[in-house]
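Data first, discussion second: the structure below is written as structure tokens.
Coming up: chain A.
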Amino acid sequence: MAEYDGAERTLGVRTERLRQFRETIRGDYRATFGLTIVVAFVLAAVFAPELAPYDPMAQDFAIMQAPGLNAHPFGTDSFGRDLLSRLMYGARISLGVSLGAVAIGGAVGVTLGLVAGYFGGWVDDTLMRFVDVLWAFPWLLVAILLVAVFGQSVWNVVAAIAFAYIDDFARITRGEVLSIREEEFVMAARNVGLDDTAIMFDEVLPNALAPIIVQFTVLVARAMLAESTLSFLGIGVKPTTPTWGALLGQGRGLITQAWWISIIPGVAIIITVLGINLFGDALRDALDVRERGGSP
Partner candidate 1 sequence: MGLERYVTKRVLQSLVVIYAVASIVFVAVRSVPGDPARLILGGSADVDAIRAMRANLGLDEPIPVQYAKWMADLAQGNFGQSIYSGDPVLSMVANAAEPTLSIGLVGITIAVLVAIPAGVVSATHYNEWEDYAATGVAFLGISMPSFWIGIVLILTVGSTLSFLPTYGYASLKAGVIPWFTHTILPALAVGLPYAGILTRMTRSSMLEVLGEDYMQTARAKGLPARTVLLKHGLQNALLPVVTVAGILLALMLGGVVAVEMVFGVQGFGRLLIRSIERQDFPVVQGSVILISIVFVFMNLLVDLLYTFVNPKIRYGGGE
Partner candidate 2 sequence: MSDPLLTVEDLAVTFPDPDGSDTRAVDGVSLSVEAGEIHGLVGESGSGKSVTARTVLRLLDDADVSASRLAYRGEDLLAKSEREMRAVRGDEIGMVFQDALSALNPVMTVGEQIAEVVRHHGDVDESTSLLSELRRKYVTGTSKSTASWRRAVELLETVGIPDPEQRASEYPHQLSGGQRQRVMIAQALAGDPSLIIADEPTTALDVTVEAGILTELRELCADFNVAILLITHDLGVVAQTCDHVTVMYSGSVMEHGPTDDIFEAPAHPYTEGLLRSIPEGAKRGDELATIPGSAPDPRDRPAGCPFRDRCPEATEACTDSLPEHALSAEHHTYCHHRPHEDGGRDDVRTSPQPER
């Protein structure tokens, strides 16, 4: 009498785990600290039009490359634009690009890993060889190729970063799925005749989520660094777009005259990435996921 109780059992385990998880994460100063930072920056980005003291594009040639003043707490750039306002608008693009890229890379990678791990055999072999090829392209080269072919745009940055993270998500998901598909509740689901798609997405995936979520946070942090590197190199977004990396890049030649133009956006990047990393680290412990390496 193999009665099918997979869904309920999974649900029960899940609610219990969720409760434990909430308890652990609430007492973790890293989570509190990291989340506070991230939320603050997201709010600053979302409400930039309301909060920013100036139009980020407004030039004021009377106060070019001015250091921090009362009117411009973070100073101005070489066109006399307010750095604080540009940082707040830049947060929208920098955060948006990172989240978007990791979400796209995650969706593709998780699907690949899920299908490869669940079906095994030649499907697994073929898909994982494909993932190997993706992995052989360092992300910077993908970005360079895209920019060389299609020119500079936000979408190329998103595509390049997303592309780079597919293999990470695919490998992690596959590894989890390989062990989960041998679990009893998966067998039970198969015995009662659920089709493969339903089993994969309703039974297997929810149980493989913990390491995927942790990887997601880690990669959002790395994506912010990658975006800033690309913009800094001038192969990311168009130079007029105020992403943090681009702001930093504008100060490159002015380090000795106007250090704040590159240092302040850098500090913004570091604080955000630090916040995401701290939160991710707390998540990793709370979800009990093993540390591993991964793509840049």
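Regarding candidate selection, all candidates are chains of the complex that A comes from, given by their letters.
Quick note on the criterion: a contact is a pair of C-beta atoms (placed from the backbone, for glycine too) under 8 Å apart; a residue touches a chain by one contact, two chains touch by 3 or more; residues count from 1.
Predicted model only: the values in this text are computed from it and were never measured.
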Seminar exercise, completed: Candidates 1 or 2 all belong to the complex; chain A touches number 1
For this session: Would you pull the chain A residues touching candidate 1 in the complex into a rising list?
Result: 129, 132-133, 136-141, 144-145, 147-150, 221, 225-226, 228-229, 232-235, 245, 248, 251-252, 255, 259, 262-263, 266, 269-270, 273-274, 277-278, 281, 290-296
